[in-house]
Structure formats: C-alpha cells, structure tokens
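Please read the structure below before turning to the comments.
As you look at this complex, bear in mind that one protein chain is not there, while each of the others sits in place.
Per-chain numbering from 1; labels A, B and C assigned in written order.
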Amino acid sequence: MTALTLGKAINEGLRRSLADDDTVVLMGEDIGTLGGVFRITDGLKAEFGAERVVDTPLSEAGILGTAVGLAYRGFRPVVEIQFDGFVYPGFDQIVAQVAKLHYRSRGNVKMPMVIRIPFGGGIGAAEHHSESPEAYFTHTAGLRVVACSNPADAYVMIRQAIASDDPVVFLEPKRRYHVKGEVDLDANLADARPMGVATVVASGRDVTLVTYGALVQTARDAATAAAEEGVSIEVVDLRSLAPVDYSTIEASVRRTGRLVVAHEAGEQGGVGAEIAASMTERCFEYLEAAPVRVTGHDIPYPPAKLEQHHLPDLDRILDGVDRAMGRPNSLSDMSGVEA
Amino acid sequence: MTALTLGKAINEGLRRSLADDDTVVLMGEDIGTLGGVFRITDGLKAEFGAERVVDTPLSEAGILGTAVGLAYRGFRPVVEIQFDGFVYPGFDQIVAQVAKLHYRSRGNVKMPMVIRIPFGGGIGAAEHHSESPEAYFTHTAGLRVVACSNPADAYVMIRQAIASDDPVVFLEPKRRYHVKGEVDLDANLADARPMGVATVVASGRDVTLVTYGALVQTARDAATAAAEEGVSIEVVDLRSLAPVDYSTIEASVRRTGRLVVAHEAGEQGGVGAEIAASMTERCFEYLEAAPVRVTGHDIPYPPAKLEQHHLPDLDRILDGVDRAMGRPNSLSDMSGVEA
Amino acid sequence: MTPSDREATGLLTRPGDLVQLLDPAGTRHANPDFDPWVADVDTDALADLHRDMVVVRRLDTEATALQRQGELGLWPPLAGQEAAQIGSARALDDEDFVFSSYREHAVAWLRGVQPVELLSVWRGTASSGWNPYEKRMAVPQIIIGAQSLHAVGWAMGAKWQGDEHVAISYFGDGATSEGDVNEAFVFASSFDAPVVFFCQNNGWAISEPVGLQSKQPLARRADGFGMPGIRVDGNDVLAVLAVTRWALDRARRGEGPAFIEAVTYRMGPHTTADDPKRYRTDDDLAAWRERDPIARLHALLAASGADMAAVDADAKAAADRAAADLRAAITNIPDPEPMSVFDHVYAEPNSHLERQRTRYARYLAMFDEEGAR
Partner (left out) sequence: MTPSDREATGLLTRPGDLVQLLDPAGTRHANPDFDPWVADVDTDALADLHRDMVVVRRLDTEATALQRQGELGLWPPLAGQEAAQIGSARALDDEDFVFSSYREHAVAWLRGVQPVELLSVWRGTASSGWNPYEKRMAVPQIIIGAQSLHAVGWAMGAKWQGDEHVAISYFGDGATSEGDVNEAFVFASSFDAPVVFFCQNNGWAISEPVGLQSKQPLARRADGFGMPGIRVDGNDVLAVLAVTRWALDRARRGEGPAFIEAVTYRMGPHTTADDPKRYRTDDDLAAWRERDPIARLHALLAASGADMAAVDADAKAAADRAAADLRAAITNIPDPEPMSVFDHVYAEPNSHLERQRTRYARYLAMFDEEGAR
C-alpha cells in the first residue's frame, strides 16, 4: 500500500495502462509538456514519448474526432477534457459518433475510448470551470459513465475504464485531487471490484444516502454528524452512473425504506431524478417516504463567492435526510407553494 | 377558424411574428429559397426578404453563435435546426452561451431566441433524423423547452416562444406535421393559454397519462381504447417540458393516484424520470402505485424497419397503464431480474 | 512544411487554376505536372474507367428506381459525380482507408461493397451495410463533416505505427463550413498526417449554392492550413485519378495532408426526397450536361482508336449484371428480427440494457400468449 493523492493515483493508473498496452494513447490540451493543468499526466510524456502522450491543437471536437479515428484502427485513446465546461464543443463527436459507432457498425467497430473530465465545483474557479455535465452523458445510450471518489478507486477504475471495450466518460472530482489515501499499486484488475458495482461506504439502518464523486466524503461526514443525532445513514458511493448498480441500492433501500440522492448538478433531469424514479419503480412498497434529492440549484454555475450557496454541503444533505425521515425541513409545507 | 396542418400552422405563426416585429429574423439551412426541408418556412423569404429569412452556411454552431450576436443587438432570432440529430454541433453555443448569457451578463443581455427542432421518429428516416434530444435541454438551466402537439397550439406557441425574452427550445413533432386541425389565425396572444401551462386533453378518473409532442395523439387513442376496457385515463399534454406545469399534473394525480409518463426519448435520465421523481416528491401519499415510464429504449435510434420496436405505441402505453393499475404487464415480477 | 509542399502550396492553389487533362469534348491536353501520374493509363485502362462509370451510373439509376417503387426509404443519387468518385477511388491502394459521406456509392462499389450491403441502410433494415475492416471503408457518415476528423485520427495512427497506408476523407462543398472539417485540417497539418481530403464540390448543399459557403475556390482554403490545395475538373476522370495519385503518393512519402477540390455537379436531386426545381433551373443543368464525365471519356476512347463496339458492349454487359444483382439483392434483404434492436449498443454486458431487453422480450411474449390486442 502506498499513500497517494487522488490525482497521483490516476496518474499511476494511466502510467500502468500505458506500460501494459501499446494501443493506449493519451490526448489532450497541455497534457504533455505541462503534464495537464492539474498535473494528472505529469511525467508521462517524458516516459512514453510524444506519440503516446499527445499535446493536441486547441479543439475538443478535434481531439474527440481524431480519437474516434484512432479507435477505428485499434487504439485505446484516453482523452482529457481540460475542464468540465469545455466538453460541449466536442459534444457531437461524443453523442453522434463515440456513443453510436459500435451500434451503427453492427458491432464491427469498437470505441474503447476514455473521456476524462475533471468535474464539479468547490475550487473557487471562474465560470465554465465547475460544471457537472454527467446527466448529458448518462442520458446518452452507448456510453458508460463512472465517477471516482477516492485514490484507491481512482487507480483501479481508470485502468478498468481503459480496459473496457465500451466508451467510458470518466469523471474526476477535481476538488478532491489533493486528498490522500492508501492505494495498492499492485492491485490486480481481475480481483478488483468491477467499475459498474457501487460501494456501501458506510452502513446504516434509517436512510440510504446515494451520491458520487466529491460528495461521497461530504455524505460520510453527514453520516457521522447524523449518528450523533441518533440517525443511522447508509452511504452508497455510486461509482457507476450509467449503468447504475440498482441491486446494491435496492438492497439498502429495502432495509431503510428511505432514500436520499445528492449531487452537485442541477436537480431538473439530473442523475438523482433517474435514481429516485427507478427506485420508486423497484421498491415502491418498501418506501416509507418519497425519495429526496439534494442537488445544486437549476442555475448556471454561480460566481465563486456564491458557490457555497449552490453546492450541497453537509447541512443541506442533513436537511434532505430530515425530509426523508419526516422531520422538519426546508421542504415542509412547500405543498402550498405554487407550481 | 381555419383548417391547417401543424406544419402550416407554424408557418403562419412565423409569418405573423415576422410581420408584427422587425427584430424577428429566421436563420437556418435551406429555410429560404427551399422553404426548409419540411417547408415550414415556405414562402417567407419571398415575402420578407433574404435578410429576414436567412439561408446560412452549413454550420450549426455558426447559426447559433451568430444568432447570439444578433440577440446581443436586440434581434429575436428564430433558428431552425434541420433535424434533431444535427443540433449537437451547436450544443456548446446553446449550453454555454444561449442558456447562460442572461445570467452571466447579470440581466443586461437578453437572449430572446427560439431554436426550432423537428424532433422524434416514426417517419422511417435514416440515422440522426429521428432523435428526441429534449432531456439535454431540460437539464440546462437558462433554457425553456416546449413541445407542441397540434396545429392550434403550434400557431400560438411559436408566437409565444418568439415573444418570450428567454431562449426557448421549440420542439416540433415532425411526424405530425401533416395532421390537420382547426386554427384561429386571429388568436390573440394575450388571451391564449401561456405556453408554460399544460393541457388536460382528455379527462379521466383512474390514471393520469402525461406526454407531449407526437405521442399526445397516441395517448388519446390509448385513452379511447382503455375506456372500452373500463379504464378511465386522464391525458395531459405537457406542452412545456421546462419548466413543467406541476400544478396541473399534481391536481390530476391527487385524483387518480396513478401516473404514467410516455416519451420517445430513452428512459435513462429522460423527462419521464424528472416527472416521476417530482410527482413522487409532491404527492407521495396520494400515489397508489409507483409512477410508470413508457419510453424508447436506451439505444441509439434504430434503423427504420425496427423503429416500431423502439417507439412507444398504443399497446406499450396500455401496458404501462396496466402496470400503474396493478394489472398483469411486461414488468410483472421483473423484481427477480438482475440489476 | 517541406519546401516541395511550399512550392506545391504556391503552385497548386493559384486561384482559377483547374487541373484538366480531358476537356468536355474529350480532347486530351498535355499537363507536365500531372501527365506522369497517369502515364500507365493505356486504352484498356481507359476502357475500365469508362466501364466503372457506366456501371455506377446504372446502379444509381436502378437504386433511384427502387426508391420510387418503395423498395428503398431514401436514396442520395451520385449522378454527375461518377468521374470524381471513380477517378479518386481507383487511385487508392487496397489497404488505404476511406471515410466517406452518404453519397459515395461508386467508391463503395470499387471497394467491393456488395449490392445487399449497399442497399440495406437505405432500405432501413440495418444501421450499416458492411464490415469497415473488410472493405477498408468506414461506416458512411451523415453528420456533415464528422468523418473528416476520423480520417485524420486514423492517419495519425498510421504514421505513429509506421504503416504506409493513407486515409482519404470524402465530403462535400457544404461540409467545408462545418467546424469539424476545419479542425480536421488543423490536426492533419499539425501532425503531418497521411490523409487526403477529397472534397466533391457538386455546386450544392441541398438547396444552397456553393457561393453561400465560400466566395473563394474551396481549394484555396488549404494553403492557410499549411497544406497544398488543388482544384481539379471533377468530371475528368483522368485528371481526378492523377491528382489523387499525386496527393496519396506525397502523403505516403510522409509529406503530409493535401486537399483536393473536385469541381463537379449534382445532376440529380439531393436525395429522392428533394425537389431541385424549387431552387435551380434546367438551364443550370444544361451547361453541365455538356460536361458529362462519361461522354468525354467515350470520345477520347473513340479518338484513340479503341474498338468502341467492344467497349460499349463490355460496359453495357457489366452494367446489366450490376443492375440485375441490385434488383435481386432487394428481394434478399430480410427484415431485421425485433429483438435485434438491442444488439451492439454495447460491446460488453450492460445491466441496464439487459433489463430493458428482457422486459421487451416479455412484452412481445404477452402478445403471443393473449394474441394481439
């Protein structure tokens, strides 16, 4: 075991994948000489050369479109989108090409591509640098979407994503890049938990709290805080956003009868809507209360000094738990409110 | 009252808006001389000139980006995206610019833009010509999203969308373009039902069936068929997908206690997920069964000869109704099935 | 760029320059730059090119007829572009890789695509017709311009892997306005990718004349992206063959990308769903009928003393065979199995899709039980 930051764990996972498989090639803006604005690819160009770790011209559609061409000839491109807010110029290549080519080619052409996106807020950044675009991808058939929350997972999941024959949108909780954790660098993918499986990171009896990425830590803190108030929260780290590991969540909700889903992305049409709807379909008769969503507001990401009023934090998650528990909360008697 | 097809009703609505307001300008590929591939802008270039009805170069980002510049100086651009599947190259301009500029400019710059998108399947078209991208837009704060389902609404809603100071994604059910209906061409916007308000198009006691666009007709037919089996379905034409008129749906569900949402778009993260989640939050104690979603599969749009196995039709909607009613249905004992 | 390219850039993008070896009347004109590239093309080879063009024109006519008869959902005719497609496709090595749009039926034909494979997509029975690796031709692209980036990526990989094959990307005049195509130029130039951009300027993007996309000859676009741009008479199969061979050869030799603008004309509708009368007159067509790609090659063959009876008989026989195969093919295209709608969404098992598949299978089964409602 080695203590690594989440960012360094991804760096080691990329290094390992580059070493293990010649067809793996990293592409992106500033990922080579600079090692990426977050240094996630630090040292990799020096070690593997400019044709394995490729600084590209400044164009997201260009990066993703050329990655499709590389995948066409058997490469496994790992694309870095510098910040979440810069993925949209490449959206057509992702939705119309990357996601659909295996289907359109009737299985002849594989798209074993990984699209790495540092996502989410909490770093006091300028506009377009703190977005949570995951729901655009979970709604896109043909893609897999995963989010890591800790160094150990990050190291394994990035390698699993690269090894996958399906395109994977790999979401990295940028505000947790510097958080350290124990990583087993010799972890063997075969024994590792598949990236599609969720993890119960804290067990509890009263409420199931599902989240992913940066908020997993916040959720654990909420569980600790709630415990003091005598509320026992089971925290599930979703890990895979598409497909969702419903068996794990379902098993938990059947026990707790209460569900809270938290994410930074807006509420309307967010991942929480899908999980709330699916869990209601799957265990309606077990639910003691309506699933609760604790999310960012449905607003463009606000200026840095306001982000603490946009992002779910420990208190807002506890407010959601109160709601699930039927205790006084911010939504009490909202029924009166119009719309 | 005049009998017009839905397509012609939009054409008349555009003509009326062009005549009433000099700042209205239509932009798109083939919308001028040709009148659009669906002829929705037929005759408008001849009537208003090439600077009001503008054939643009072949570039969606270009159309949307220049429309933003026009809005900056007070124009009300009405952009036509030729087919649903071609909106993605312009996605960045929509999500990062059109949707956010009013917020980013702190209210100084309005984006009174309408983005017209013929959407949905059922016309036996080639790939990329039958998509239902609405959830990408309903998840995007700053946009309004509406879908018309009949000529009378189309004529009024397109004018309301153009008159709105917020950007509106205007979804047109292309497979219903040729369906006729009575339209009051002198309809006065002031008296008309606001585009944000849903319509109960068929009242019923047992189940609330919510849908929009092309499926509204299918839902009405389902209601008729169900009536024969003694099941009374209340059909709600959503009209506005963002924001959703929850008061109308809520009033209905409180009476019926059962909700079915239908759309052509995939299930995962679709509009149905949001409505199911929100209605569960709002009237959990009134629900007799979990809200049911009847949607397209989570697959890329299939080849034409398979679309009838992808799109919800009358029978699949009735299957959903059966599920909501607790009668045997395709999801019975799916609980056993993994995931 | 290498000096030779710089030269090329200077030479080949001189505005107005149009490479033509065979004029509309069928007269062969000497061209010191490009004659060497077709020095091997003897009368037999010319006859082959003639036959190819006659065959694909016939295929196109037949497919259009099949659409009119309701056998196909849609068809985008290539009529008028036979020389541009045959000339360029004949220049390719078997191992070169094609990234095309939806109109390159002649290119597909020369890549060995079979009638059933060619028609299934337009009949709506399959999302694509052939295995791209067998034909060395990608799934045709409907999203305008998107394939240009795929070609560049493929070519970047070819260079990195030291394979001497070249990617060729076909797209239209309208496509040059899409960001993707311009970004493809940027990447190709930056990485010296062995790729040839083959733009068929057929005068129209559906109803929009090329002048709306560019006031400049499109070939002139290339220079600013650091690659040679060359304008060729797209209805002169010999000139198209020559310039494409030139561009492929320099790419193969590591000199990077080149852009070819083949000036041709779309004689038919955009697709069978289009009505060109709404935006162009028959006079527009008349001028181009004079420049028919097949007629001029026919004239050259006659002038060069070929046995025209044999040439015509051979071409007609081949065209008849192809047409018959095409008609036969239609009857051999089965409708897809309902449950196949779920196939190939993912390469690996996917729990969510499995559940939907199971549910839909149960749904269909209900009908068998109770009989259709």
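Operating definition for what follows: a contact is a pair of C-beta atoms (placed from the backbone, for glycine too) under 8 Å apart; a residue touches a chain by one contact, two chains touch by 3 or more.
Not measured: the values here are computed from a predicted model.
Novice: Using the definition of touch stated at the top, determine which of B:Phe38, B:Phe75 or B:Tyr212 touches the missing chain.
Specialist: Touching the chain that is not displayed is residue B:Phe75.
Novice: Which listed residue, B:Leu18, B:Ala141 or B:Val231, touches the chain dropped from view?
Specialist: Checking the options B:Leu18, B:Ala141 or B:Val231, the one contacting the hidden chain is B:Ala141.
Novice: On chain A, what residues meet the omitted chain?
Specialist: Residue positions of chain A that touch the missing chain: 29-30, 32-35, 37, 55-59, 61-62, 85-86, 88-89, 124-129, 225, 267-268, 297-300, 302-306, 309-310, 315-316, 318-319, 328-331, 334, 337-339.
Novice: Taking the full complex into account, what residues of chain C touch the chain not shown?
Specialist: 1, 176-180, 182-183, 186, 189-190, 212-216, 220-226, 229
Novice: In terms of residues, what is the contact footprint of the unshown chain on chain B?
Specialist: Interface with the chain not displayed, on the chain B side: 25, 51, 56-57, 59, 61-62, 64-75, 89, 92-93, 96-97, 101-110, 112, 141-142, 144, 164-166, 196, 242-246.
Heads up, the rule we're going with is that only the chains that are shown with their structure count from here on.
Novice: Could you tell me which chain lies farthest from chain C when each chain's centre is the average position of its Cα atoms?
Specialist: A
Novice: Go ahead and note the Å separation of the Cα centroids belonging to chain B and chain C.
Specialist: Going by mean C-alpha positions, chain B sits 36 Å from chain C.
Novice: From the mean C-alpha coordinate of chain A to that of chain B, what's the distance rounded to whole Å?
Specialist: 29
Novice: Quick one: report the Å distance separating chain A from chain C, using the average Cα coordinate of each chain.
Specialist: 41
Novice: Touching at least two other chains at once: which residues of chain A meet that condition?
Specialist: 61, 89, 92, 96, 103-104, 141-142, 242-243, 245-246
Novice: For chain C, which residues are shared contacts with two or more other chains?
Specialist: Within chain C, residues 126-127, 143, 179-180, 345, 351-353 contact more than one other chain.
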